[in-house]
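In this view, the complex is presented without one of its protein chains, the others remaining in place.
Naming follows writing order (A, B and C), and every chain is counted from residue 1.
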């Protein structure tokens, strides 16, 4: 039986979803449909503006069959208290300033506000930077990085949130406890990550066709994938010194799910998997969207499929002094839309897990 | 936002799940975990008796971490008001009589109580009949066939429910409106059904290995599959005369989902897909777990994945006078555990869809 | 051990592949790479003209690393004796006449030459007909329909071959023996077909993304799919009278493989599966690319994956008088490129199976 969920009576309720028909938007809508507090009051999209939701998406009937609208700032501000952006990199920063001026709080799923300065964003997203001529450095500085478990108190008051990508989410949940407590060396960290193809979005691309991607595993973005900078930024902040690490994503023949296998070298050769598991359990004690498994139990991405849960497991090889942290999430929920709703929950004064599925329908 | 769901205040609440670790049991537990009214108070299983749930199933933490118990009738009756059986054919009928005597209502997911007489069951399940020596013909006669949309008033008062299999569920939802209203000929009906491999259960079988079943489609049980009898029974009842039809199941390379493509020949060559779609919409108007799509929109099993929804679409070929009804369900929910919970809802006086997910997390 | 394969010493050898980078072209190149007689001497493609093959396709190194060329008729005629076209519908008919004039024999994988008259083609491919203004009705009449097992003597001398699509291949191999011998009624024939997504080609389309198509089964083109006309054409020819039938394709969550489940009604209720299996075995006795399974053994598409073999099985339900013929092929080989090579073999006077894989690498 589901316990009755506490709800902050006076917080904001009306949510706009901008970029509704991509996977990020679809998941956000789906989650909000079951949410005990929030209500979707605006559907924004350029290509499908003017169409009724049920025409576009017969498989996901929403309570109110809204018409998709062009994402005009005034219209959004009239309809909504907060907005979730599921837009390509570089586009969020065109709309966010206008909404913030109108008092609409923004959770952005793109990379536009994940870096604390415009120059850092521009260094990583060069093509988009060249195309957009952004001048919102001040907003970059104000924005809160929305990895809820590590965002601290600032998130509750945030006007603008840059929600982390799927790879940084899984990687950082695994890595932060080790770095913050100085348990591993700063060099030699390897993150070998595996993601389902939905991480590549809903736009048609040849390499994401079932015929191409099924029955195959392949690395991509080897050396220099953009998420490296995002992970290193947070890792360095936690460690208190610059961290450079190896991040290698791999495409998996599955729809959704992401596993990061994180390798680091223990400073203290006497630490056991049990010790570290305790550290992780304490770290995430108050965070119901993260579960730390007992020693010797390893996560499968299926265990978190269609949930907002991250499942972690820690192993230690005492011969090599390596610690291996496995971190599984659903790339579209805890790695994207679920995280956005988790952010909204905190921003609205609700328990962070409100309305978020934490249990899988196995298998 | 999720509307507040009405709950009948005085009805039974405590549910036993017998056969908890198979797919039927797992789904039932998962559904009940989110249910606003019911509570799981007994986990029954032979093989895993004595073990704590969290040991057996680290991926599905339940609120109360119950210990699995041997399914003793007294213990079950002490703990629960109703029981869901997820047991192999032939075993339910050993336990059900004892529970019914003790006042426990039973929803059985096996085939044991799907036929209105023991002899009909024995004719179809010969091996099990030979092994079990059942003598509960009276119970077979009392049992209600739990296809909620077609069960009528008897279900609310039922003490014993034989929940239909996944193939009959999808097939009958498609076929019943046509037969009941005499719209198609009684001969030449073809049901070509496609199911994910989870329909074969969780016990390890070579042909259900990923290495065998992935990247392959194959028919099985061609001519004489056991579900044929179950479908014909209900179809004949609806038509008011004996119906014999062709049912061919196919194994699909996917985890869950079932599509029945049903072919029949219209009596009246003038009927259009629009006409028939209206018939279906009227038929299922008060049944929120069934959705009838507009003409020309065809269902994908992904649209109902991990939901208790059936999605139907009707097409007509006026050249050949064939009507084609496509019916998609999740074989483990509307085709199994979701249907059990839907039955329990009706038996408890709750709205039939209470606590059941109806929207997919697409993709 | 592989037997030594007989080769006709004086026949043509040099093959041009036009449209080399799509799936049809890739398969053709792959097959010809292992062929004991033919040699690829021209790679034609518009988009990739000027690029070396190894740049475009690092995963399929060819013996001669040819440069892809714009498909100019003179250049092709200078380099090759015969050409395989793997082009979108409507484009083949622009190039074929020029090549035929220059003495190059053509096997076309598109639909352009599958119909015996331009008007029949235009009635089915209306959009293409409107766009192209074809005037090659004479060629349509001369073209041989390249279903090798049913093409008869004309194929050996053919200058122009319209190779059948994947659905007609599987369907007709199953249906022709029944119709030709008058064993089933002409009405009520149902073909329920299931195909892997590679049948949709290599061009990026949203519904063929892994994220969309995996873990899902869906019908498409219900009532009126273009292959219906092609199947009915050949079926009517075999039956000696007009046949109209129901053809419903379904998209399967797998890369390659196609299963047609064909339902018909026996004229003679006394015929058994054994009788019909004998008919099929006799029919295909001299055709090594077709295998007829013993009664009770049903094909899986995995059994023919990456082979040019069709595997058939016949079942009979004596209660309903239905015959069910199951027909499995690899949609890209026997359903496309393998059939093209099989045609080329016959046209070159070689045994039809020369150079074609007939055994799977299971699993």
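Quick note on the criterion: contacts are C-beta pairs under 8 Å (C-beta built on N, C-alpha and C of every residue); 3 or more make two chains touch, one makes a residue touch a chain.
Computed from a predicted structure; not experimentally measured.
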Taking the whole complex into account, name the chains on display that the unshown chain touches. A, B, C
Give the residue, chosen from C:23, C:150 or C:167, that touches the chain omitted from the document. C:23
Where C:33, C:181 or C:281 are the choices, the one touching the absent chain is C:33
Among A:63, A:103, A:188 or A:269, single out the residue that touches the unshown chain. A:188
Residues on chain B facing the left-out chain by the touch rule are 23, 196-198, 200, 202-206, 208-215, 253-256
Footprint left on chain C by the chain that the document does not show: 1-3, 13, 23, 26-27, 30, 32-40, 58-61, 63, 198, 202, 214-215, 255-256, 291, 293-294, 297, 300, 302-303, 306, 311, 332-333, 355, 359-363
So which bits of chain A touch the chain we can't see? 187-188, 190, 192, 194, 196, 211-212, 214-220, 222-224, 244-246, 248, 250, 252-257, 259, 261, 263, 265, 298-302, 305, 315-317, 319-320, 322, 324, 326, 328, 363
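In the analysis below, only the chains that are shown with their structure count from here on.
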If CA atoms of chain A are superposed on chain C, the rotation in degrees (nearest 5) amounts to 180
CA centroids of chain B and chain C: separation to the nearest Å works out as 40
For chain A paired with chain C, centre-to-centre distance based on mean C-alpha positions, whole Å: 46
Chain A to chain B: how many Å between their CA centres? 36
Two or more other chains in contact with one residue: find those residues in chain B. 214-215, 255-256, 300, 302, 363
